[in-house]
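I am attaching a structure below and will ask some questions about it afterwards.
The complex appears here without one of its protein chains, the remainder shown in place.
Here the chain labels run A, B and C in written order, and each chain numbers its own residues starting at 1.
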Amino acid sequence: MRIASRVRFLVCGAVLLALLWGGSYLSAGALPSALSWPRAPSTAAAGASPNPGFPPTVPFVPTRPPVPPQPVPFPHVAMVSRGVPCLFCHSGATRSPTAGIPSVYLCMGCHLVIGRDSPLIRQVRTYWEAQQPIPWVRIYRLPGFVQFSHRPHLAAGLNCEACHGDVGQMEVTVPYPAYKQMGWCLECHEHQPNPLPLTECQICHY
Amino acid sequence: MGRRIGRRDLLKIGAASAVAAALSGCEFPRPWVHLEPYVRPPEEQVAGVGTWYASTCRQCPAGCGIIVRVLNGRAVKIEGNPQHPLNEGKLCPRGQAGLQDLYNPDRLQGPVRQAERGSRRYQAITWEQAIDDLRAGLSRAGSSLVVWADHTISGHLLDLFERLTAALGAPPPVVFDLYTALSGYAALSAADALLFGQARLPAYGMEEADVVLSFGAGFLSTWLSTTHYGVAFGSFRQRPLDRRGYLVQFEPRSGLEAAKADFWVRLRPGSEAPVAQAIARLIADGGVGPADRVSRARAWAPAVDPEAISSASGVPIDDLRRLAGTFATAARPLAIPGGALTGHGDAVAQAAAVQVLNVIAGGAGVGIAPGPPAEGLVAPVAAPYGRVQRLVERMRAGQVGALLVWGAANPAYALPPALGFVDALKQVPLVVSFRPIVDETALWADLVLPDRTYLEAWGYGVVEPSFGVPVVNSQQPVVQPLYNTRATGDVLLEVAKGIPAAAAALPWPDELSFLRERIAALPPGVFGGVGEEVEWARFLQHGFWQPRPGPGALQAPEARPQPVVVPAPSFQGAAGDYPFFLYIHMPVLLSDGRGADKPWLVGSPDPMTTLMWQTCAEIETNTAIRLGVTYGDVVRIMSPYGQVEAPVYVLNSVRPDTIAMATGLGHSALGRFASQEAEGPNPMALVGPAADASGTSMAWANIRVRVERTGRRVALAKFEDTRGSYGGFVNQAFADQYL
Amino acid sequence: MADATQAEHKWTMVVDLDKCTGCQACVVACHAENNVPIRNKSEVQANRAQHWIRIERYWVGDPPARARFLPMLCQHCNRAPCEPVCPVYASVHSQREHLNLQVYNRCVGTRYCNNNCPYVVRYFNFYDPYFPAPLTEQLNPDVTVRTAGIMEKCTFCIQRINRAEQQARSEGRDLGPDEVIPACVQTCPPSALLFGDLWNPESRVAKALADNPRALRVLEHLGTEPAIYYLKGGKSYVRF
Partner (left out) sequence: MSDSDIRAPQQRPSLGEMGLDQQAQLERERHLLVDARPGRELNAMVLEPMMRIGRAFWPAVGVLGFLVLTWWVTWGFQMWWNVGITGLNRVVMWSLYIANYVYLIGIAEAGTFIAAALRLLDIDWRRPISRIAELLTVFCIFASALFPLAHLGRTWKFYWLLPYPNERQLWPNFHSALIWDLTATLSYLATSTLFFYIDLIPDAALARDHVHGWRRTLNSWLALGWRGTERQWRLLKVAQLIFSIGILLIMPSVHTVVSYDFAMTIQPGWHSTVFGPYFVAGAIYSGVAAIIIAAILFQRLNHWSYFIRDEHLNGLGIFLLLTSLVWDYFFFQDFIVPWYGQVPTEKQVLLTMMAGHGQLAFWLMITANAIIPFFTLWWRRVRTSWPAMLAISILIQLGLLLERYIIVTIDLGVRELPFNWGLYQPRAAELIMSTGAVAFIVLGFVVFSKLIPFVVLYEVKEGQFLVQLKRIGKGLIRSKME
């Protein structure tokens, strides 16, 4: 049975190699870490993403989320080009998780006087006279298990365009294509000077 | 809960997978979500950041201060008011569950009329019709009007009721509910009147005490002021006088206090007061401790024979002597009369017998509440049970033209059926309930005009008992009213306009102006403020008013010695055919039944039995073996006045001759959680109609019962594994190491 | 002033068993704060009650036995047995906060973590939560409402920790010693529960544990290194 003898040789060789490799690995001081508590990835190596380079990450595929029909087609470009800062309407961004949508009272603060005759502002005024809130349709709608907060991002020095795209030039506000993909958030969180705390799960999911 | 959340809800709160959306690339058409901003935003609210509003907790009569986190117009969390002198930022479980009063799914959405009483067919009516009906009823009733209020009523509403009844020539409102009845409010006030001349509730400074003898007082679960005594217990255990406080609990059944006590005296039910007198006698005879105490003891101690009392109550005589010695030599001893000792014999004398110990000890740390700080303010005073008996007689005789029931009094559930309140109701032409949820009394009501829950309503509350410094709580709506409810104060003022006799007495346009006028009478308090507007704003912002900061010292007024005669314990029901004593207690979560409609309370485990959604009959281990019953067996418990069926729970911390039962369940109304989901006996069905000798409280603590097996079994909704908690496994090593 | 993002916190809780009266205030407060669903009677009869913190009541001594209360919640072990066994990293360790995290959206519900938890403090949603009509108004928007099929456990009110850290970081300072208070610690009437950063000497827990002979940790011999210290109570030092 020449085959059997050859197979026997192969099997013994493989086992011998395994022992040699394992021994060298253990003797090379890997024993303490090998026997240490099997930590979750985020602490495997400081400053590394959850699985340092091991999972071949696929670049996120930005999809084109649909643009919802708004009750009043609000052109950001008209306001921003006239020098209105983002925080004027979305004032919550620096002190609350949600940036907030301006109240009809805030709109009418200016538009009772400015541009009374333009059709869009006339539409807004009808809501004001009826004392009814404007039923805006939500563009950015993160799933319930993501606790996103604007405040630390602005505290870290980011401005709105970093995530929302250049809304100032938009006639119709379109959501940033990849806002629903975790990879996009990790892109920044990983490349901070000290990524360890920012790549832990409790930053967004709790 | 069973699976009642629909697919749509799951999508809304489900875990949509981002990856699937990315990979699929195409978005199936989803329903758009609208984001409706304010029209006129309130200036103090930022979207996404909670705003805290201060108010008062109305889950029990204590009156702790609370702050409520409101986020985007929704109340999401109740916490204790950190500045409040009574609870210092802490809350008991019932206080935390207040949100489920506000957002209870079974709340009435508007005024309803019940054409045929007890039919549960409520027909929605408009507020105008409701007010017309009420006005017609009141004008017809005239002086035969009776108002029945709960002890957690806001001061200004009670004031309005008093003015209305006075204007119509009717008797003043009856303030009576099961919580104050079983806690012995009326009897304790009467005892203080007997000893100190002021008919006010006693207050005990437990945080500085070093020895506390508690005669059946449930001060950690449901008594005068649960959270305050909880906070005080924290410092009582933290070496107030450079040694750890020593707590002795005299109770036939182990509640939270007996579990935490350093020495638990498992005495026979009904013998608390005689044991207190025996201790007083032993202090007088023993002559141990400071001279002034011994002399006072000799002056006050009743002529009783400690040996006889020791054998009658089942407490060994050397324990009594040791306790007498400990009490006499303690730096700041306290003796606290509990609710159970006011439920039989002569309630006032028995409460006074325990207060005598405090007098002997010098009265330090024992305070008598000074009453409302300003003459314009009104505080509810618990009506003696005799007055309730007479009222039921008058109802049965048809002398009551209209009965208005406000709040969680719920007499149809609270009063013993033997008193016959429900069929007495049939003789009353108009019964109106103001409770936001349909309870047992509202089942037999003609009109239910739902008041706003306390988180949607205005009001004030005089903290009774207050600890050294008088406190008045403010109460403001923290959210917009949820449904088409109207404040009862406004309803009364609206009704009074149509009745000539009452119009003069109640001229105010709405209850808020009446409230502002009453509060303006308060002198400037801790938070200063000059003009009325600024003071009112501060009053609401901080949640309470206090004349001067800091806890005041508690010192009992002088009392002249007088004999306190305690009758020998007597029991209802012959010993022969009713071999067991019945010990009724109020659990910490359900209290007197007002907790049964809130899932957070009725669905959380009871500390001693770990039962949820159920209450049981607690039987001692050997007695259970003798009766041949075990966990979950349904037994029929019969007293001379009625019978109930309850599952058995075997606890080896009850006296062998006692069956302990918790109040709170056995509801036929009060919403889906209390009536359909929860199951349990109502022990009041076993109680007789009689009052105690002094007429101040029900005779509910000296009932004898008989136990019969029904052969049925019920699966117990418990949290613990009885093999683990009881079996031999909890050996001494485990206990020493961890417990 | 260390960079605020750097600071690691060793969140620790101290439970004084001498003060805990077993009044269940912490249990109800936890339900209110963390949207923990209440299971109905048939579920509880099937032994599926769901309370992130529970008061274990043991009977000690021969009759008349005395009840002893042991509040039991997730111990946030430093070497948590539930972390290596989770196949999808739903149960992970936060090195910065020294907490054991439960990532609800990552959990597939193998329930292996509860089998390996010696304290049995991880609860599984056998059914969807039941919040009839207006009760959904009282849900806390800072905490995810979990659906069926997901494990959940005490998180030391991580939403309060994160909110406090965001507040501190935007003010350019590190967290104060007692700035973070979970819902149960806040409402415990006798203050039996203390919480804080063990590595911050001014925090209440550090002071309470400073060479305190009463301090012990439950099931410490299993090597889980729990983050909750219990102070023995009861007869350990009653002189009378």
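One rule holds for everything that comes next: a residue touches a chain if its C-beta (ideal position, glycine included) is under 8 Å from a C-beta of that chain, and two chains touch if they have at least 3 such contacts.
Everything numeric in this text was worked out from a predicted model, so none of it was measured.
Trainee: Among the chains present, which touch the one that was left out?
Mentor: A, B, C
Trainee: Of the residues listed, C:Met13, C:Cys74, C:Leu135 or C:Ile150, which one is in contact with the missing chain?
Mentor: C:Ile150
Trainee: Among C:Glu33, C:Glu97, C:Asp128 or C:Asp142, exactly one should touch the missing chain; which is it?
Mentor: Touches the omitted chain: C:Asp128.
Trainee: Return the single residue from C:Gln50, C:Ser94 or C:Gln159 that touches the missing chain.
Mentor: Of these options, the touching residue for the absent chain is C:Gln50.
Trainee: For chain A, which positions touch the chain that isn't shown here?
Mentor: On the side of chain A, residues 3-4, 7, 11, 38, 40-41, 49-51, 54-61, 181-183, 186 touch the unshown chain.
Trainee: For chain C, which positions touch the chain that isn't shown here?
Mentor: Chain C touches the chain not shown through residues 43, 46-50, 56-58, 70, 72, 81, 83-89, 106-112, 114-116, 118-120, 123-128, 148-151, 218-219, 222.
Trainee: Mind pulling the chain B residues that touch the left-out chain?
Mentor: 3, 15, 17-19, 22, 719-721, 723-725, 727, 729-731, 734
Just so we're on the same page, only the chains that are shown with their structure count from here on.
Trainee: Using CA atom averages as chain centres, what separation in Å is found between chain B and chain C?
Mentor: Chain B and chain C have C-alpha centres separated by 30 Å.
Trainee: Give me the residue numbers in chain A that touch at least two other chains, ranges are fine.
Mentor: If we look for residues of chain A contacting two or more partner chains, we find 97, 143-145.
Trainee: By residue number and range, which residues of chain B touch two or more other chains?
Mentor: Each of 13-15, 48 in chain B touches at least two other chains.
Trainee: Taking the touch rule as given, give the residues of chain B at its contact with chain A in the complex, in rising order.
Mentor: Residues of chain B touching chain A: 12-16, 18, 21-23, 25, 27, 29, 32-41, 46-49.
Trainee: Which chain A residues qualify as touching chain B in the complex?
Mentor: 60-61, 63, 65-66, 68-69, 92, 95-98, 100-106, 127-128, 131-138, 141, 143-145, 180-182
Trainee: Which residues, counting only chain B, touch chain C once they are in their complex?
Mentor: It is residues 1-5, 9-10, 13-15, 48, 71-72, 74-80, 87, 89-93, 95-97, 99-100, 102-105, 107, 220-221, 226-227, 230-231, 233-234, 237-238, 243-244, 246, 254, 256-260, 262-264, 266, 326, 482, 588-589, 599-601, 603-608, 610, 612-614, 620-622, 652-653, 672, 677-679, 715-720, 725-726, 730, 735, 737-739 of chain B that touch chain C.
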